[in-house]
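The complex appears here without one of its protein chains, the remainder shown in place.
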Amino acid sequence: MAQPNDRLYTKTHEWVKVAGGEASVGITQYAQEQLGDVVFVELPAAGKKVDKGAALGNIESVKAVSEVFSPVAGEVTTANGELEAHPELINRDPYGGGWLVRLSVAPGASDGLMDAAAYEAFLAEEGAH
Amino acid sequence: MHRYLAGEDDRRKMLDAVGCASVEELLASIPQEVRCGALDLPPAASEEEVRRQFWAYAIANSAPECFASFLGAGVYRHIAPAVADAMLQRGEFFTAYTPYQPEVSQGTLQAVFEFQTFVCQLTQLDVANASLYDGATAVVEAVMMAARVLPKRRRVVVAGAFHPDWSAVLDTYCEPMGLAITRVGWGADGRVDGGELAGALGNDVCAVVVQSPNFLGVVEDLSTLGPAIAGSGALGVHAVAEATSLGLLAPGGRFGFDVVCGEMQAFGLPAAFGGPLLGFFATKQAHVRQMPGRLVGETLDSSGRRGFVLTLSTREQHIRRAKATSNICTNHGLMALAATIVLSLLGRKGVRDVALASHATAEYLKAGVRDQGSGARARLAFPQSPTYNEFLVLHDDPDVLLARLKAEGILGGVSTTRFGDSWPKGLLVAATERNTREECNRLLDALRRLG
Partner (left out) sequence: MNGSRTLREPERLIFERSSQGRVGYQLPALEVPPVDPSATLPAALLRGEIEGMPEVSEVDVVRHFTRLSKWNYSVDEGLYPLGSCTMKYNPRINEELARLAGIAQLHPLQPEDQVQGALALMWELEQALVAVTGMPKVTLQPAAGAHGELAGMLMIRKALMDRGEHRKLVLIPDSAHGTNPASAVFAGFETVEIASTAQGTLDLAVLARHLDGGDVAALMVTVPNTLGVFEPEIVKTAGLLHEKGAYLYMDGANLNSFVGIAYPGKMGADALHINLHKTFSTPHGGGGPGAGPVAVSQALVSYLPVPTVEKVGGRYTLSYDRPKSIGKVRGFYGNFGMLVRALAYIRSLGRDGLKSMSEGAVLNANYIRKRLEGDYHLQYDGPSLHEVVFDDTFQAASGVKNVDIAKRLLDYGFHPPTMSFPLIVHGALMIEPTESDGIDELDAFIAAMKTIAVEAKENPELVKGAPYTTPVARLDEVRAARQPVLRWQRTKS
C-alpha cells in the first residue's frame, strides 16, 4: 500500500509532517495493523521537551503496548484530545484524524528521515505484508 | 503402572507411533552429565498409607478446634459456612485454569467479577483486582503502585502499629527498589502519634500506610489521617488485617485514601497455618492503569450477550514484561471464590452481624479484664481506646501465661514477645462470633487465677 508522500517516516513506524516550525506526529498504517484495535493512548502534556528518538508516549491495544518515539526533537504544543474518547481513530485514520501530537521544532529537525518510497522499501525488507 | 498415569498399553501404542523402542530414546537430548539415578525417596504409597502418614502429622498438632481459641494477629477464626467448601470442591472450579479462554471460563470470570464488586463495596473504592497472595504482599503492591504514580518521591511512611510480618516484607521489597521507609510510632493511646506523623510527611513521600484496626487492635482515626495524608500529596494506603472489621468500620475509601488493601482470610477462610490466604486490593479509578493483578471486565459477545473477560492485560507481566505493574501471574483465585461465596451467604445483613457479634464478644472480654482491677497482673494496654475485636493485654510473662492457659484448654492469644522488644509485652487477644460466653468466662477466670 502506498504511504502518503507528504511526510517522512522512521524505522520505528512513526510519521512526521513538518510545516512552518510545527511538526505533526503519528504512527503508520503498518504499525496500527500490528497493534490491533487501539484501546488507550498515553500522550505527553504540552510543554514537554523531547529529543529525537525519545519516548513520546504509549499506545495500547488489547494484546500489546507500543512505545511511540519522537521522530524529531522539539517541544510538545498539543496532544490529540479526540483520542481519549475515540482511540479507534488511530486504526481508522492513522495519517489523518489519528494524529498523536504536535511539536514546535527547529528548522531541519526532520532531516535524515525516510521518505515514502524509502519507508516502503524498508517495510518490504522487514518482510512486512 | 500408577493410577494417576496412562497404562502400559497406551505407552506401547504411542512408542510404536513415534518409532521408538523405549521412552529413553526420547530423552536422548538430556546429556548424561546431568542425569540422576533413582531418586532418594520412598516407593509409591497407597491412599491408605498416605492417610496414615498425614493423620500422624495432624495428630502432632494442636488444632484450635479442640480449644477455646482467641488467636488473631493477622489470621482470624470466623464462621465458615458449609456451602463455601462444598462449592469449592466442584472440580469445575478448582481444576480449571486461569480464564484466558473466556468462552469456556465464564464460571470463573463471573465469580471474579462478583469478588471485585464485593471488594469495591467493602472498601468504598472504584476498582478492585482479582486477588493477591496475602495482606503483606498486598500492602507491598500498594506501595509499589504509589512509587509508579509519584516517581519522583522515594520515601514511604508506615504510620502506627503495623503487623511486623507485613513490615518485614515491605523492607524486603522496598530496599532493591530504592525506597526508604520512615516508621512513625504510636502514642499512649495506641494510635498513630499525630505529631510524629506530621513531621514525617513531606513532598518526598509517595505512600503513607496506616493499618486499622492496627496491630495492637486499636482503631485508628482515619477521618483525620486521610485528609492529612492527601494534603501532603502522598497516596494513602489503608491496610486491613481483619477484613470483617469493614462490616462495622468505614474504610479508607470514605476518607480519601487512594488504596484500601490487605487480608481477607477473616471471611471464613481456613487459617491453614498461614497460607494460602487472600490478599485484596482496591483503588481509585484514576489509578486503574497502574494497578497490579488481574482484572475481569464486563463486555458483550458477538451475539450481544453479556459475558466477562480478563481485561486491561497490558499492565501485566505476560505482555508488559519488564515494565509490568507487578510480576504476579498465578494469584489466589480459588480463595477469592471462597470469599465470594461466604460474602454472598452473609450479604448485607450478615457482614454487619458478624462484625457486631465479634465486637460485642471482644467488649465483653475487655470489660472482664478491666474488672480485675488495676492491681491485676493482666491489664488492658489501652483501656480508653476504641478497638474492634482484638486488644492487647499487658503481662510481664506472656509465654508462661499462654502455656498455663493451654493446659486448661485455652489458646489465650498471641504473645507479642515473638515479635521482639519493640512491642509492649503481653497477649494479643482476638474474639469472634465463634467464641461462646462460656469460653470467654473460662479465659477471664483463668486470667484471674493464673494471671
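Per-chain residue numbering starts at 1, and chain names A and B are given in the order in which the chains are listed.
Keep this in mind: a residue touches a chain if its C-beta (ideal position, glycine included) is under 8 Å from a C-beta of that chain, and two chains touch if they have at least 3 such contacts.
Everything numeric here is computed off the predicted structure, so don't read it as measured data.
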**Partners of the unshown chain among those that are drawn** = A, B
**Complete:** Contact residues on chain A toward the hidden chain run 37, 39-40, 60-63, 87-88
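Convention: only the chains that are shown with their structure count from here on.
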**Fill in**
In whole angstrom, the CA-centroid distance of chain A from chain B equals 45
**Request:** Provide the residue numbers of chain B that touch chain A in the complex, in ascending order.
**Result:** 289, 313-314, 319-320, 323
**Message:** Which residues of chain A touch chain B once you look at their complex with the stated criterion?
**Reply:** 40, 60-65
